[in-house]
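This report concerns only the one structure given below.
One chain of protein is taken out of this complex; the other chains stay put.
In this document, chain identifiers A and B correspond to the written order of the chains, with residue numbering beginning at 1 in each.
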Amino acid sequence: MRVYIARRLLLTVPTILGTSLLVFLILHLVPGDPASVIAGPTAPADVVANIRTQLGLDQPILVQYWRYLSSALHGDLGRSILSRRQVSDEVAGAFLNTLELVIAARVWSLLIGIPIGVLAAARRRSIFDKLSMVTALLGLSLPIFWIGLMAMWLFAVKLGWLPISGRGGPIWTGAGLLHLVLPALTLGGVQVPALARLTRSSLLEALSQDYVRTARAKGLAERLVVAKHALKNAMLPVVTVIGLQFAGLLGGAVVTETIFSWPGLGRLAVTAILTRDFPIVQGTILVSAVTFVTINLLTDFLYAVLDPRIKYT
Amino acid sequence: MSSRTAWWTALAVALLLVIAGPRPTAHAQPNTLIIGQPTDADSLDPHKVSAVIAVERMYNLYDTLVNLDFDMQTITPGLAESWTISPDGKLYTFKLKRGVKFHSGKPFTAQDVKYSFDRWRDPATASPTRSRVAEVEEVIAKDDQTVVIRTKDRSNYLLFNLASGFASIVNSEAIKQHGANYGTLAVDGTGPFKFKEWVLRDRFVVERNPEYRWGPPMFKNRGPATLERVVWRVIPEDATRLFELEQGGGINVSRWIAFSELPRLRKDPKLRVVDYKVGYVVYLGFNMNKELVQDIHVRRAVNYAVKKDDIVNEIFYGVGTPAQGPVSPIVAGTLKDVGKVAYEYSPAKARAQLDEAGWKPGPDGIRVKNGKRLVLPIHAIAGYGYPDTLTLIQAQLREVGIDVEQVLLEEAAIWGRLAAGEHTVFAMGNPHSNPDEILMFYFHSRNRPTPNRFGFSDPKVDALLDEGRTNPDKKRLEEIYAEVQKKVIESAVWVPLWHPGRVMIMNAHVTGLRPHAVYDVGYHKLVDVSIAP
Partner (left out) sequence: MAVTAESPAARPHSDAWGRLRRDGASMAGAACLAALVLIAIFAPLVAPQDPIRVAMRERLQTPSRAHWLGTDQFGRDILSRIVYGTRVSLTVGLIAVGIGLGLGATLGLVAGFSRRLDYPIIAVMDVLLSFPQILLAIAIVAALGPGIFNAMIAVGIGAVPGFTRITRSSTLSIRERDYVEAARALGATSGRIIRRHVLPNAAAPLIVISTLSMAGAILAAAILSFLGLGARPPMAEWGAMAAEGRGLIAQYPHVATFPSLAIFVVVLAFNLLGDGLRDALDPQLED
């Protein structure tokens, strides 16, 4: 087992390196010049060239990548071309903000989605089941930007219950929590239908397995059957999907972050890509890759814990 | 099962708290001006930036030697309480105010002026606005209260440039101490507000400088500001910004509100809508190196076919004026009888030009010549109203048989492409407070390929523009710039589109906020501003 984990960890390195190189190449081979953004519309050509040299952008690509890599391995991810701040500071800050949002969204979607799925499966073909699944299907199909705008318009503007936008501060403050509600609701809301459906179908599959029938035949209470045996196994695919979705959420939070002015990683990455702020893009992709890989590992680990049948070669 | 009930109860309680709890609003913080903007500034080091958003903050954190008055023509004192210019125009002597201090406490002297301007001019600093002080040869700190600037030749625009935000005086100690972090993690100036907090892309906060006693005569309040704090909040989504201003109280002033909302907002008693003029022109520029638009008939046709009134009235709800020439009418030196040489709206004349050039209408209405369709690709930034404008122009040009392809790009991508000359036509705009700022940058042949992205070259124009910088005779200057503007209009290298109007919308409680048009900042020093309870 330990060998397996060690090997997996080792294998993540080429993945992350590969991702970083790929992004670097894409960005630099793409037309776009942050030096001219800094210089502004009326700067003469020599001034723009001056800035470009100062930023080291006139070196050949591989030289630039090498410089980047060697500093990165020393913990220096460089400075943002436009904001001049340390990439590590900017990205770390944005990442934590997005993490806040994503975890809040995740928590509430799990709290709502899984119970609905469980109940729907337990009361298969009932009105509840049909209604919740139909609602889930409808919810899955609505575009997230419209949900966000409508939620803001209804709860913040018309009803005035919640702040309209922005991050209000650390999550342990009242203001911080209040500002988190709408964006988390929007982002999480989009997850609820999928989770509910997945929980339901996976639970149904588990319930039809042999060992469940055996448990039922033995005369165990239905609730116990569901809870102890079926649920545990049903959670496996759910756990996998939650893991997979997490990394996706980092980028998927882009729309939510834009609408609610949440200073998160998604918004940072988009702005950086559009302004060709290479160091920031590298930083955000790095964080994203590491997160994805970590979550993958954790998911697999959890999988192994939940299902002792799985062996690792 | 009790643990499950406990979970649900906890959730319900949390939700109740959230709904019932108090909502933080701007008015929870008294005496704070909260400005709403769609983007953030990057740095507040005056020698590292060129963006308008940076300048408006720098005017509050720093002071400049001189200031441009609200009339956009008069130079008024700043840190320099008086100055003299030698008869040959090459020596400027400034007498500096006494008792001025930086926020860090360090006293301000002529050495700081020398340091700031030397750093600005130094190629090693790579300042984007370096060309504004290209004519400065030397800066001398004669004594603590006197600064002398020597220029290569007489310069009509030096003082204007010294009033710009980029001429802000910085503290050499602070720059040495913070190095590359100066301007982002630390800012030290002499201005009426001190740097407090900056959460990038979220909020930028400054607080009152209680020691401030050297305010420029341009403002009523020469002492410390009335406001305790100013916050710049970054809100990228238009609808969100509007909500925050109108309903939430999350911001109490903004210049960035959709014009479609103006008619309604003007009637709102809780708000005050202030219109003001800026020196700004938005234009379509032709790249004369591209064969398609080398024929002046095509350029004239586009000039005749664009209905500028519609752009101003329909897209910008009447805020602004149609442009006939390259220089804004509120700027001194603008061509007075521009109407005589400008192109009026006339689809008939446009069609005549195209007919004359051999472009015949094809089966779908788009003109064809030698098997080629008349398709104009127009580059523009994907934002700031350009997409809407291009859509309207697209419809207008279609009427005379010209097809338009919109090439919308984000800012980082467009400048590089324009510098490489790949464009045929592009749409852009620029603030200016004098004719030189527009005409020199864009039409002097030595400024090709950028900022003269049009490939425009006329030796007569070059000579006139160069003379305009050094000849002090006001009458001659008027002639010079009139001549240049006429030539530019006649060559049809541009289609001047409109001169934007500006609007500042504020909460009715805000008083003393007078918009300033310089560099299109809107917010100059906020010393007169207060918020009535």
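As a convention for this text, a contact is a pair of C-beta atoms (placed from the backbone, for glycine too) under 8 Å apart; a residue touches a chain by one contact, two chains touch by 3 or more.
These numbers come from a predicted model, not from an experiment.
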| item | value |
| --- | --- |
| Hidden partner chain, touching residue among B:238, B:295 or B:462 | B:238 |
| Given A:55, A:149 or A:162, the one touching the chain that is not displayed | A:149 |
| Residue touching the undisplayed chain, where the options are B:113, B:200 or B:409 | B:409 |
| Given A:68, A:95 or A:292, the one touching the chain that is not displayed | A:292 |
| Chain not shown, touching residues in chain B | 237-239, 242-243, 246, 258, 260-261, 264, 310, 313-314, 382-383, 387-388, 390-392, 394-395, 406-410, 413 |
| Missing-partner contacts on chain A, residue numbers | 14-16, 18-19, 22-23, 26-27, 29-30, 32, 137-138, 140-146, 149-150, 153, 157, 198, 201-202, 205, 208, 237, 241, 247-252, 254-255, 258, 266, 269-270, 273-274, 281, 284-285, 288-289, 292-293 |
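Keep in mind that, in the parts below, only the chains that are shown with their structure count from here on.
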| item | value |
| --- | --- |
| Residues of chain B that touch chain A when the two form their complex | 7, 11, 18-19, 21-24, 42-43, 45, 48-51, 123, 126-131, 180-181, 183-185, 199-203, 233-237, 239-240, 243-244, 247-248, 250, 410-413, 415-417, 419, 428, 430, 437, 441, 447, 449-451 |
| Residues of chain A defined as touching chain B within the complex | 31-34, 36-45, 47-48, 50-51, 53-54, 79, 82-85, 90, 93, 111, 149, 152-153, 156-157, 160-168, 174-175, 177-178, 181, 258-261, 263, 267-268, 271, 274-277 |
